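All protein chains of the complex are present and in place, except for one that has been dropped.
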């Protein structure tokens, strides 16, 4: 696999966006897009890449004519599709162009399909609206496109409702619906962000395959540099409503001109695993022995069923080291984290904290142990009580364990400095901080109790890549200073490679492989681990160094 | 976009309530409603000063008179001044509304917290609430008043009991959602005790919906009181309330419909204002809580 380097200069330009300005509606006009220009040729993929709030989705919605009417308006500029200015079209003419000349797929395949309509009917609806085919002909056309997107058992899926399909299958339905009339332009807005990496890989290659076949121009919106490296012919880097830099993929990745692009590329964690640090002490601070959790469902009349959310988890972790638990959604990694935290009670095995089994302790017996075991959650917007000041949130733990308020506040001040937040943050509320800042506050709150073990449950997954890098650095720094042991739950192999000494790979509740990160991620033994690594987007490229990775 | 919405809902209660006062944010309706409600309240509070006649003084010679200079809105079947009776009647009606709301909220929040947090209690409590919901509130209310006698206390109780299950359901659903929040789990990890989590983390979450629900209860309690009196199952007829005045007007409806219409109008203005303020409070406090709890 390598970067795309196709010469498309002989192909006609399909889309031409010029000087597009979008502002918020209402009296106070706030610019959201400040003059965006780009063009896409037939068969070409242009990636719009940027962090949240950069305006990349607004660009795509403006092109589709789907900006939320009462919130955003196009002030000036043109969007030409095959030479025709879309912004000058009447609403009904624009409605007619959609699906026929330009189509769009969205981020959330789980919610993008109408839950009460069969998927076959939803694809057929496109033909109902834009063609005059007979019923049999329509059905044949729909079956054909469903086969083109490689759906299995097409006849059955035709009559299925969305909730009966997996996320990947739903995204294939979306693609089938978008491409059935062979539009000149396909806009894909983060179409794989909500999917697991292995599914993501399949969807990306499907889009590339169909693009090849139909000569579709693709505008691909993403925040993930790995995905960009996989599929882009050209890249536009966006920030604050402006395109800072654009060019052929190789040029941008090898010689980024703009300082922001360089910073963005530098923040992408490398897939090359770090060397495991020396295990000086050898004594384990936390360990799991055959840990498992089985959920029993079913009522007194219904059939009883059980789900083994996780089982057979074993590990030893000594101070100052980091254990990564890696897996896709439904792998049971979060169940393990919640068991270790004793937010739920495991059904099998032991959790040894300093040698004592805490797996079945009562809440009151657990209380003195909780001090040593702290947690940071994924969503920075929900992990702090919105009604409490930062000071109150941060001192909650120490006050529970009898520290005086003055001492707790002094400690909170000290820690805020360490996580690079101003001292006056103590008197403010969570909504006054950004996501990254809140996550740093959550980390500071967790270490207020001087725990021995920190469980980080997807703690950087909701953050933009540059913020993610800062938070990972902070964790590393805290670990160096305090010798805390970290259990890091993640779906992202890049993150795991960067910070973990040891890795534990889970699939459907089971540990399939574990060992030093440098071995597991470099020379995987298990097929599943290999598949996961294979699927990691852009794995052939070293973004920070700007050159291909040599294996 | 979602982040903007969320941070609006995350702001502390006081800040969100403040935004309600600004007409630029909410339009004119809540503003006008607040002024109308204030007028009604002042009218009833100062009714002894404003009243043109003794609201209880009968005058057999002046029965069922149309509006005149002496009697602003005319007189009732005993020759009593309708205007004076009407503004005095508002006192009891408003008092009953506020008491019913306070009692229903107090009971409902307590039961709802328990039901939301303790799984065992939940099943039993919710079945009992289902049963209470299944009985038409007006039937329970008139049944209770018929049995306990027409005192203000029994009317308040009769209005309150059917309201409790709605509050319980609302509080429970808020608690069930909130207890899954990471910050509640973080509090458990930080060693906070169950009562501390219940009262310091979960209870404040119910404040916003309770303020909104409270205004709706006041409104519906005023209506129910009128309904009870109208059916002859309300507070003793010697005390003028809006319901009692209208109930007495029934038999004279063809001669002097004003006896029903004027107090009815004032009551409607009052309840309407409270409902509009409730809607505005709901929009200001929680953009996500769009549906009226019915």
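When the chains are written out, they are named A and B in that same order, and each has its own residue count from 1.
As a working rule, a contact is a pair of C-beta atoms (placed from the backbone, for glycine too) under 8 Å apart; a residue touches a chain by one contact, two chains touch by 3 or more.
We adopt the following convention: contacts and distances are computed from a predicted model.
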Task: Protein that the absent chain corresponds to, by UniProt name, given "ABC transporter permease subunit", "histidine kinase", "ATP synthase subunit a" or "Cytochrome D ubiquinol oxidase subunit I" - done: "ABC transporter permease subunit"
Task: Hidden partner chain, touching residue among A:4, A:34, A:130 or A:372 - done: A:130
Open item on the list: Using the document's definition of touch, tell me which of B:111, B:156, B:210 or B:233 contacts the absent chain.
Closed with: B:233
- [ ] Could you please point out the subunit A residues that touch the chain left off the display?
- [x] 64, 66, 70, 95-100, 103-104, 106, 108, 111-117, 125-126, 129-130, 161, 163, 174, 177-178, 299, 301-302
TODO: Write the list of subunit B residues that the hidden chain touches.
DONE: 127-128, 130-140, 142-144, 146-148, 219, 223, 226-227, 230-233, 246, 253-254, 257, 260-261, 264, 267-268, 271-272, 275-276, 279, 290-292, 294
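Heads up, the rule we're going with is that only the chains that are shown with their structure count from here on.
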Task: Approximate Å spacing (C-alpha centroids) for the pair subunit A, subunit B - done: 47
TODO: Write out the stretch or stretches of subunit A touching subunit B in their complex.
DONE: 52, 71, 341, 343, 363, 367, 370-371, 373-375, 377-379, 381-387, 393, 396-397, 400-401, 429-431, 435, 442, 445-446, 449
Task: Contact set on subunit B toward subunit A in their complex - done: 1, 3, 6-7, 9-13, 181-183, 185-194, 196, 201, 204-205
